[in-house]
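What follows is a single structure, and I will ask about it in a moment.
For this view, one protein chain was removed and the others were kept in their places.
Each chain gets a letter, A, B and C, in the order it is written, and its residues are counted from 1.
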Amino acid sequence: MREILSFISENREMIYFVVLSIFVGIEVIGGVPTVLHTPLMSGANAIHGVVIVGAIYVMLHVEMDNYLGLGLGFLAVLLGTLNVVGGFVVTDRMLEMFKKK
Amino acid sequence: MREILSFISENREMIYFVVLSIFVGIEVIGGVPTVLHTPLMSGANAIHGVVIVGAIYVMLHVEMDNYLGLGLGFLAVLLGTLNVVGGFVVTDRMLEMFKKK
Amino acid sequence: MKHNILEICYLIGSVTFIMGLKMMGNAKTARKGNMVGALGMTIAILGTIFLHEGEVSGMIYGLIFGAIALGTIIGWMTAKKVQMTKMPELVSMFNGMGGACAALISLIEFNHYYHSEFPKVVLNAAITGAYHPPYGFLIAVFAGLVIGSISFSGSVIAFLKLNGTMDKPIRLPAYNIVNLVVLIITFGLLAFMVYSGGIILTNDLQPSGIMIYALLALALIYGILFTIPIGGADMPVVISLLNSFTGLAAAFGGFLYDNKVMLTGGILVGSAGTLLTVIMCKAMNRSLGSVIFGAFGGSTAAAGGPDVKGSIKDIQVSDLAVLMNYSKKVVIVPGYGLAVAQAQHVIHELELLLEERGVEVKYAIHPVAGRMPGHMNVLLAESNVSYDKLVEMDDINPEFEQTDVVLIVGANDVVNPAAKTDPSSPIYGMPILEVDRAKNIIVNKRSMSAGYAGIDNLLFYDPKCSMFFGDAKKALTELVAELKTME
Partner (left out) sequence: MKHNILEICYLIGSVTFIMGLKMMGNAKTARKGNMVGALGMTIAILGTIFLHEGEVSGMIYGLIFGAIALGTIIGWMTAKKVQMTKMPELVSMFNGMGGACAALISLIEFNHYYHSEFPKVVLNAAITGAYHPPYGFLIAVFAGLVIGSISFSGSVIAFLKLNGTMDKPIRLPAYNIVNLVVLIITFGLLAFMVYSGGIILTNDLQPSGIMIYALLALALIYGILFTIPIGGADMPVVISLLNSFTGLAAAFGGFLYDNKVMLTGGILVGSAGTLLTVIMCKAMNRSLGSVIFGAFGGSTAAAGGPDVKGSIKDIQVSDLAVLMNYSKKVVIVPGYGLAVAQAQHVIHELELLLEERGVEVKYAIHPVAGRMPGHMNVLLAESNVSYDKLVEMDDINPEFEQTDVVLIVGANDVVNPAAKTDPSSPIYGMPILEVDRAKNIIVNKRSMSAGYAGIDNLLFYDPKCSMFFGDAKKALTELVAELKTME
């Protein structure tokens, strides 16, 4: 109990950050019309592609002789890029359709 | 320039906190119906009464011989309480009116 | 340990503030939302007192509890006793208290900083340029002081205006320029004080903390100057703005003490309040700029409108009673005049009487009728009018076609057809209650004078329209009496 309390207190910046972000995430979506559900899902999908930043970070710190690390890191960057680029482009295509007169 | 940059970087936790809170504040209000404007204003008014926490803090740290400090601190706690209690009670009264069948 | 629990109290407080505000934005959950906020506030306050670490003398606790008890009693009683129609005054007053509280905190903290040993060392260092007190502290203290003080003095003026004590907008010559200059001086001084540490050397080379009082005075003056030129009717917007100022001041307090619940509460109200202000302006079809810099906030607008008018018709109370008694459907349009005349109870009596005789009665509620958002709802709710008799503009407009009598009580702008027909009118574009579709239009007001927007109303010259002059309360009481004698 005591440990949990001091954990919370020590990490309070992070906790506020997480709580506020969750609220923003929820609020930002509220009242979205049904037709936009699919593009919104797809757009959110592109945004979590930000995990690629972590993959790049890994690559920038991996040792040159760690071949497994290099290989997996390369793969991670590749997959992350697919997520980001594919996600944004496909979302754009969907939304383009909607706008067309 | 350099100073501003390092200021931002040093206070990044605080900046994220402020930015996220602003977003939450804005989002939380979006789409409120006209009839609720007055009660909402009044409710928000009660919430900023949280400044009383600062007033109490001042009182808990003031020296016993600092009469000006004691006097002003007492006044601050009093005013803060008025803000909080009056604010919530008046809001409740307004909202009570709305509900009545 | 205590400290850790206190942090959790503050976290809970912050979350309840967010959820409370959110819930207050929805009619169904609004009241509960207010309670949630109050609960969080209680937790934060009690936590601050009881989870404090360190020796504190009993007298201090005595003072704190005394202040809280006194504040609770006064606040509670005032809030419970005040008339519904005086709500905006009260909100304004309480807002001012919050601002003053923030300003006082800054004052005390500055004095503490100035008197403690620390600044003497600092002062020497500052003169030789070797050390400067932390900018963060100075910014938080001075900004809290300025914003809190502006909010305080502005709220007092707003209170006096709504109260009727100060009913005309007071406009100094070139007041916009004067205000701007005072504002610039205030923030200039603030910046200088942050830069210099806030302490100056007097002629005999003694350090002096006098500048903070100059800053305080300037801020108080600016608050007054900011508010006096604005018309009483624009006060709700101004209060909402001052409200977000106080939020900001509270946030600076939070910054000062690195106190998260003050920060969230303050920033939340600051940003939500600003948005609310903008929304309120939009609902009345005005811009925030025109409210603050005064386009027509009360009495300045020229009486515009076309010249070709026609004649107006009077109606006697006996004729009106007959007309209403034999109607099938009556729609009442309440406006600002109803609130001023405190005629909400007699109008409810009229409604009950007519319903008893088989007449269908509804109220048509325009979103900006009256002088504050929801004014009519609050007013009519006070006199126990059933909530589902209040019909919003968009829903009632199609019904006017089948309405026999529209009774307009102390409303003017909200039924002015110029909003639809005359592009040169200042209210052009505002949606209105389309009462001219009804079979008979009865207007109760005291004279032919204009409403809030200061413009003529061609509706009164409509052949279907008859004027029923008189103070709303008096006139309606007569009408009710007359109706009672019938049958």
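Just so it is clear, a contact is a pair of C-beta atoms (placed from the backbone, for glycine too) under 8 Å apart; a residue touches a chain by one contact, two chains touch by 3 or more.
What you see is a predicted model, and the numbers here were worked out from it, not measured in a lab.
The chain not shown here is in contact, across the full complex, with A, B.
Although one chain is not displayed, chain A still touches it through residues 14, 17-18, 21-26, 28-60, 62, 64, 66, 68-70, 72-101. For chain B, the residues touching the absent chain in the complete assembly are 2, 5-6, 8-9, 12, 15-16, 19, 23, 27.
One rule holds for everything that comes next: only the chains that are shown with their structure count from here on.
Taken as a graph of touching chains, this assembly is complete, with every chain in contact with every other.
Between the Cα centres of chain B and chain C there is a gap of 16 Å. Taking each chain's centre as the average of its CA atoms, chain A and chain C sit 42 Å apart. Along chain A, residues 16, 23, 27 each make contact with two or more other chains. Residue positions of chain C touching 2 or more other chains: 18, 22, 264.
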